[in-house]
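Note that this complex is displayed minus one protein chain, with the remaining chains in position.
By letter and in written order, the chains are A and B; residue numbering begins at 1 in each of them.
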Amino acid sequence: MPETIAVIGGGPAGLEAARSVADLGGPVVLIEKESFLGGTPIRENYAALTPNMESAEVAMGRLVDGVNAAGVEVLLEHEVTACEGEAPDFRLTVKGASGERVIECGGIIVATGFEHFDPGRETQMYGYYEHPDVLALQDLEAMLKDHNVVRPSTGLPPERICFVQCVGSRDRQIGNEYCSKVCCGVASKEAIEVRQQVPGCQVFIFYIDMRMYGYWENQIYWPAQEEHHVQYVKGIITEVLKKGDKLLVRGEDTTMGRPMEVTMDMVILSVGMEPSAGTRAMSRILGIEPNKYGFIEVSNPPLDTVSTSRRGIWACGASLGPADLEDCASSGGAAAMKALAFLRRKPVPVN
Amino acid sequence: MPIPVDALLKKKEHFDRGEHDPRSEDFHHELFKLEEQGEWIVHRAPDPIVPVETKYGVIKKIPKAHLWHHKSCGQCGHIPGYSTSIFWVMRKLGYDYNDPRDQTSCTAWNYYASATSNAAAQAAVAMRNFAAAYETGYFPLIHCGTSYGHYKEVREELMHHPELRAQVREIMGKLGKQMVMPEEIVHYSEWFYAMRHEIAAQQVRDFSGIAATVHPACHYYKLVEGDAIYDPDVYGGQRTAIVTGVAEALGAEVRNYSTWFDCCGFGFRHILVQRDFTRSFATLRKIERMKEEADPDVVLTHDTGCVTTLDKSQFAAMAHGRNVGVPVMSEAQFAALAMGAHPYKVCQLHWHSADYRPLLEKMGIDWEAAWAEFQQDLKRLESGEKQYLTWEDVG
Partner (left out) sequence: MTVTDERSAFYKNTKVAGFDDVPFEEKERLFGLVKADMRFPDYLYGCYECGICVAACPSARFYDFSPRRIAQAAAREDIELIYQQMQEDVWECSQCFSCVRCPRGNNPGGIITILREVAVNNGLASAREALEGYSRIIYKIMSTGTQVSPDMLQPDAFPDWGPEVKDVSDNLDMWRRALPPETLHTTSTGWDVDEKTLLELYLIWFHTGALDMISEVDEGLHMILQEVMEERLEDAGIEV
């Protein structure tokens, strides 16, 4: 029985899982399809992380250093293409630039994460593909990281910017009926960063509900309003159109109870999370049940957050559904613990 | 890795829907399943067909020929040049059709306006018309935007409510009619969109100097919104492609304005008994915005109510010094003019309100001479020389 645990995906959850296994003395291979580690925060050029405002690059860098220091075998630019066998004797085929190879492992941890909802699929008329000045959260992250927040149409800094919440989430028509959990916090964080980087710019957030759980309430929401004067308006936007050289947004100010139409320089769509192509692929290749949204289904919620429908395979991070970084760290660790426990002590207790 | 603005813009150039949109489920499966169960006959769309893409990627079949013209109350009653142009273009392109007398209005007036109807009556009226078309062998082509949207709603209700189907079946039985559901519910503007290149091939008037704004009908694309035509080459596939696709194929410049998605303000009841609402809405939210922001030569739309509202609301508004005064017509009349149709004998523009003569001049049409020709024809009718104007008379 091979003792190796394979971790698929080198984002925050995968890094935490891999290092945890190594810290506990277990052999571990980390398989990552990009040429770098750090996952979505690095690939999409996230600026500061929510809520502590630490640079994403620095924080992820620390996780990567931890993985390297712990002696994890890292396979960059490799993808899992097949899986044979049963726990605890899996044979994972991985393909990379140097060719194919088979990894024999006793347990597998899926950490393939999410991708951002594509606003072109939105039922409302946001014109992401029509108007240069309509962006998504991750587009603004990249600009914030670059300290270059400008209107793509003019190259000049904006004077009025707004966020539209729940884009691609909480929607029966689109089919993503869930809440994507982090967008309210991330939008508020980005709003604070905009106010810091472009002090002359007015920032609005149009929302259905403001969802900032636990300490995010007073770490982000209250400072956004009280220190940075971000304007929160309850009432979501349904249309974004061009008016002159500005954008016209239409919504209802539900507090006032009447329709509202205002111009903005930029509109930022707070897009939700969907399963990544990698997550969909892993559910197929590894034969683990997805839920109806395509994320990996956990077999014993709510107290077991990482076990999948297949023995010997666990999932963590955003491959399970919308997750923040704390979820990624926690579930990464939980998956590592359960995987090692499985290999070192049978049978695995069920909660 | 800093991301320059250019890379960002490039990323937004092209939209690909991808396969994992649960709305890409095809309702046709349900139609055929019900046919297998003996619930109804699915009236197949006859060949030759033009396949077009709808909002979520499901393919819709648009038949070119053998069409049964499901006429529109308001078009035939108040803007007959609209219906005449639809027939004229179809004749010019050489496709056979049936113009039935065995057709009632969809009666949505009795539903949306006065609410003096119910789901069963509306479904029965729809199914009666579909059965009547089936009996002739010709496939229904719906002229009015509301009829089209309403029939899509009726189709949903009948697909999902067996008790409604049973009730309608009983009534059809009493009328001696079969239960028939067309494979597609096709709006005439979808036919025009599918045929836009054949239409452009027969274009004889130059429209390159014509600027148009497009008003899409609410009932076309907001009711059962997945079943409406979207085209990646028109608005990047983010707005419905009908009318705009035709105008662009004819070489006209289609200009944008900031109330594109707004209703025209027709309101059904409102345009008859609460006209201040309709007139205010049409003027302030649509016509004035179009004039301020786009300054078009013509407003194009594809529904009876929209043409009526946008055209007829301008006269009284002019008395209040509002910024109005732009002709309104259907893309059918626009296409007919492009193909050389007579502005009065075919497009019947004398039934319209807002001044269309500057537009005709821009199209290179001598409207004075055209009106004189039409008057000549009217004299022949008056003298009893002819009973009616025929297709041969209008060219």
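Operating definition for what follows: a contact is a pair of C-beta atoms (placed from the backbone, for glycine too) under 8 Å apart; a residue touches a chain by one contact, two chains touch by 3 or more.
Just so you know, these numbers come straight off a predicted model, no measurement behind them.
Of the candidate positions B:Cys73, B:Met181 or B:Ala228, contact with the hidden chain is made by B:Cys73. Among B:Leu9, B:Leu175, B:Val204 or B:Ala372, only B:Leu175 touches the chain that is left out of the view. Summary of contacts with the chain left out: across B:Leu93, B:Ala121, B:Ala200 or B:Ala370, the touching residue is B:Ala121. Interface residues of chain A facing the missing partner chain: 123-124, 166, 170-174, 208-209, 234-239, 250-254, 257-260. Considering the complete assembly, chain B touches the hidden chain via residues 71-78, 80, 83-84, 87-88, 99-105, 107, 109-121, 124-125, 128, 132, 149, 156-157, 160-161, 163-164, 167, 170-171, 174-175, 177, 218-219, 222-223, 225, 261-263, 265-270, 272-273, 275, 277, 279-281, 285, 312, 314-316, 345-346, 348, 350-354, 374, 377-378, 381-382, 387-391, 393-394.
By definition in this document, only the chains that are shown with their structure count from here on.
On the chain A side of its complex with chain B, the touching residues are 45, 118, 120-121, 123, 125, 127-130, 132, 135, 139, 142-143, 145-146, 148, 150, 152, 155, 173-175, 239, 241-244, 248, 274, 280, 294. If you check the complex, the residues on chain B that touch chain A are 1-3, 5, 8-9, 11-18, 20-23, 225, 235-239, 256, 258-261, 293.
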